[in-house]
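Removed from the display is one protein chain of the complex; every other protein chain stays in position.
Chain naming follows the written order as A, B and C, and within any one chain the residues start at number 1.
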Amino acid sequence: MADPVAGADRPDAPDRDTLLAMFEIQSRIKSCDERFRSMLTSGQIQLIYYSPRGQECISAGWGVHLRPDDQVVTIYRGLHDHLAKGVPLRELWAEFLGRATGTCKGKGGPMHITHPESGLMVTTGIVGAGIPIATGFGLAAQLDGSDRVCVVNFGDGASNIGAFHEGLNLAAVWNLPVVFVCQNNLYGEHTPYRMVTGVDHISDRAAGYGMAGVTVDGNDPVATWKVMGEAIARARAGEGPTLVEARTYRFWGHLMGDAMEYMDKDERKAAMAADPVLRYREWLLANGHATEEQLAEVEQTVLAAIDDAVEFAMNSPYPDASELYTDVYATVPGGAQS
Amino acid sequence: MADPVAGADRPDAPDRDTLLAMFEIQSRIKSCDERFRSMLTSGQIQLIYYSPRGQECISAGWGVHLRPDDQVVTIYRGLHDHLAKGVPLRELWAEFLGRATGTCKGKGGPMHITHPESGLMVTTGIVGAGIPIATGFGLAAQLDGSDRVCVVNFGDGASNIGAFHEGLNLAAVWNLPVVFVCQNNLYGEHTPYRMVTGVDHISDRAAGYGMAGVTVDGNDPVATWKVMGEAIARARAGEGPTLVEARTYRFWGHLMGDAMEYMDKDERKAAMAADPVLRYREWLLANGHATEEQLAEVEQTVLAAIDDAVEFAMNSPYPDASELYTDVYATVPGGAQS
Amino acid sequence: MTDTAAPEIPVLMTGLAINQALDIAMTIDPKVIMLGEDIAEPSGGVYKVTKGLSTKHGAHRVRKTPISEQAIVGAAIGAAIAGYRPIAEIMIMDFLAVCLDQVSNHAGKIRYMSGGQTTVPMVIRTSAGAGRGFGAQHSEMLEAWAVHTPGIKVVVPSTPADAKGLLLSSIFDDDPVLFVEQMMLYWNPAVAGPVPPGDVRIPLGVADVKREGSDVTIVSYGRQVHDCLAVAAKLADEGVSCEVVDLRTLVPLDEATVLASVAKTKRAVIVHEAVQVCGFGAELSSRIHEELFGELAGPVRRVGGANTPVPYASNLEADFIPQQADIEAAVRRTLG
Partner (left out) sequence: MTDTAAPEIPVLMTGLAINQALDIAMTIDPKVIMLGEDIAEPSGGVYKVTKGLSTKHGAHRVRKTPISEQAIVGAAIGAAIAGYRPIAEIMIMDFLAVCLDQVSNHAGKIRYMSGGQTTVPMVIRTSAGAGRGFGAQHSEMLEAWAVHTPGIKVVVPSTPADAKGLLLSSIFDDDPVLFVEQMMLYWNPAVAGPVPPGDVRIPLGVADVKREGSDVTIVSYGRQVHDCLAVAAKLADEGVSCEVVDLRTLVPLDEATVLASVAKTKRAVIVHEAVQVCGFGAELSSRIHEELFGELAGPVRRVGGANTPVPYASNLEADFIPQQADIEAAVRRTLG
């Protein structure tokens, strides 16, 4: 597991605004997740839910570096990434609940959140498939002569599928502005990654593509911020892609309802005891980067926004039945149904 | 390119019988290829032909180490591998010409030569696809408690496709008795491998799977024999898979008729001038490993066998029309056609 | 009609029936092995269908794999050629798309390309179907792709007894078989049924007339068979007699049973969850018209999935899937 964030101050830490911005993102993720889980547990809502709890610091780490025009690709376990890229809470919640007011009119759902306005371009449910697509966003940026970048997120398990290999090699040979973020939460569904992965550090695979690779403690917000910043800067400068492996831990099993019988109880207890979000909060206070009042206010604001989003979503209508047939094709002569 | 085989003797060379066995395999490959090309050029036969000329020493290098029960998987450019594993000339020629007497009754063709009796299990036309299949042969050997091994051959271009990644990782995590032989002939169809591959030495990719990886001069029969022997011994001993990158050069373009406008003329001239088969012959003589008479006899025997095989194939009938519908399924209730 | 309805036979849910078939096959034949993601203990698979098997038969025979579907199917192909009877699990049918090359270009063609020298006795088990709010990439029925690929057999069971008996036959069949298990059937008590204990096999290529009738033939397979039976029961009250034919296997196809039934009723409705356009119903409808032209009282009607990806919103997802109301409407239409 990650070494705990030292209580001591960090010379390598960013400025206060950045530190607070990361805290704000982490709080949004943590509180959204807690609300989803409590409403699911109480039966107020029903959906297949993949909790990102424990992985907040990773998305916050790249989130504060990105510009609105930068692009993000993620996976079914994507709530933290969606929020870090700024997908609005109301539309996000409405989409999770399959309502007409959702980001995708309720037609995509949690596994397919898309919000180009925020730069959240693709969320895929197919392990590894977002990686080649991300190279396409990188290619477009390169051809546009723009310095925008694409950050694509995926798990440890995804590093064993063919699309990972093809996407990283292509990004390397074309020197594309893409940052590959492998969120290594130690498990792929019910399987410890080391049982099915030939290498300890997934970032070591970067060398096979002549690509920069680095492993960072994804539970250390400062270290993660630094590594993400370097990778994003490299991509912006046209110096090519990076594979960042951020080590973390999946608090709640693969999906909501998972019995977690395959997870080591003590390992999990230790990880949750070292909750990176709470530790970061303590660290901010201990080192005078923020006052209790400031942080509490951030948290209150986040909770209020979530209340509003939940109410918005719960009171939103389901999509009209006609929506089943729309958006299949952009153009269909005479609206033919095939 | 490969450093030329020194005229001097080699302390690391195998015994005389092995040296001659490699020469015999190389001669068979070289002469078969020359016969195919001359008959194609003269219009006596017509088929899509992928010449293995220049790559003889690689197959000979593993060929002399394999037992009859060891298994081989290869690709459309597989003639050299087929011969190194002992696929009989008559059935091989007949299959290339699509005759009923061919290894596959003429139904598979050159891209799909199969001859389990010789241990030539699968020849595929899909780049990279033989790699996962080879892991299955390795798995079967492991479960059987047998020390037989599987050698799977593929090209430099194949190292960029997803199946390569998935197959190597699986072989590594299951510690399978498979030797992955990447025959790096510097080109994938019309594209120099370095233009599309993120790394110089394809064997460096092995590290990403925690697998042994080695690059050898595939035009140096003695060095290749040594490296193949080590990899095969490792697999036999249950010590796991190896990725061997054997550097060589493709003399005749991707397929017969290729204009080769994308190949550097001087590079090609130099490679052909350093013909590994001829150099090996000279080296054998220069160092008294064989006499001119011995080598000439081997070559004559090979040529006679090829004459016989060509005559056999040319005089063989095409498959009976009924063969179109057989072998689709092993069992079909009431012979139903679907 | 199968006679599995005899009272003393235990009633099981589909997931357990499949688990039993796997257990029996591994017990009677050491060459049967399983490969797939998360299939081993302690979890025993994401749907618990392989529960207990790795403990009983060993982790060397019930093998957890990386998330590498091409490697899963490829390894199964190699092992099958080498004499094993591998059962590869592709967790959800939509993921067939990441390994279809191994399935169609290799598993399906190797026997033919080798001139019959090598066979590929393997099963690809895959869970499939909409109805659980999984969205567009985890809900498809793609059996038509495989039916269009000569060399692959295709099985889609509807009842626990069929699932067990057909899976046993598939495992011991010498050809590659795509075995489609609809998620909605696994642990649904409403479709639990009697399952004869032991190694009781149901041959591939034999349809099952699940209900006899004289006015119209409803042909289906998989989960929708239950909807067809419900519609048949409802219409019976109105005096409409529906015959329900459960194909059970699409390749090989028991065309004779279908044609005999339609020749009798003169009317046919084909029902499946898969997208209707270019679905299996198109093939079957064409054949019925070709074989029984002039004998039909009306055109064969097809009831299939909408020509759209599977939507997430619960109301839209329900509309995507053929419902009993759609089947009933099609039946009434054929009765004109």
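Here is the rule we use: contacts are C-beta pairs under 8 Å (C-beta built on N, C-alpha and C of every residue); 3 or more make two chains touch, one makes a residue touch a chain.
The shown structure was predicted, so the numbers you read here are calculated from the model rather than taken from an experiment.
Although one chain is omitted from the display, it touches the following shown chains in the full assembly: A, B, C. Screening A:A60, A:V173 or A:M211 for touch with the missing chain picks out A:V173.
Only one of A:G86, A:G136 or A:G210 touches the absent chain when the whole complex is considered: A:G136. Shown as candidates are C:W145, C:F179 or C:Y221; the residue that touches the absent chain is C:W145. Interface residues of chain C facing the missing partner chain: 94-95, 97-98, 100-101, 103-105, 108-109, 112-113, 135-137, 142, 144-145, 147-151, 274-275, 277-283, 285-286, 289-290, 293, 296, 298-302, 307-309, 311-312. Considering the complete assembly, chain A touches the hidden chain via residues 71, 73, 102-109, 112, 114-116, 121-122, 124, 126, 129, 131-141, 143, 150, 162-163, 165-167, 169-170, 173-174, 326-334, 336, 338. Against the chain not displayed here, chain B makes contact via residues 46-48, 98-100, 104, 106-112, 124-129, 157-158, 160-163, 188-191, 195-197, 254, 259, 261-262, 318-319, 321, 323-325, 328, 337-338.
Going forward, only the chains that are shown with their structure count from here on.
When the C-beta pairs in contact are tallied for B-C and for A-C, the bigger tally goes to B-C. A separation of 41 Å divides the Cα centre of chain B from that of chain C. Touching two or more other chains at once are residues 160-163, 195-197 of chain A. Chain contacts: chain C has residues 65-66, 68-70 touching two or more partner chains.
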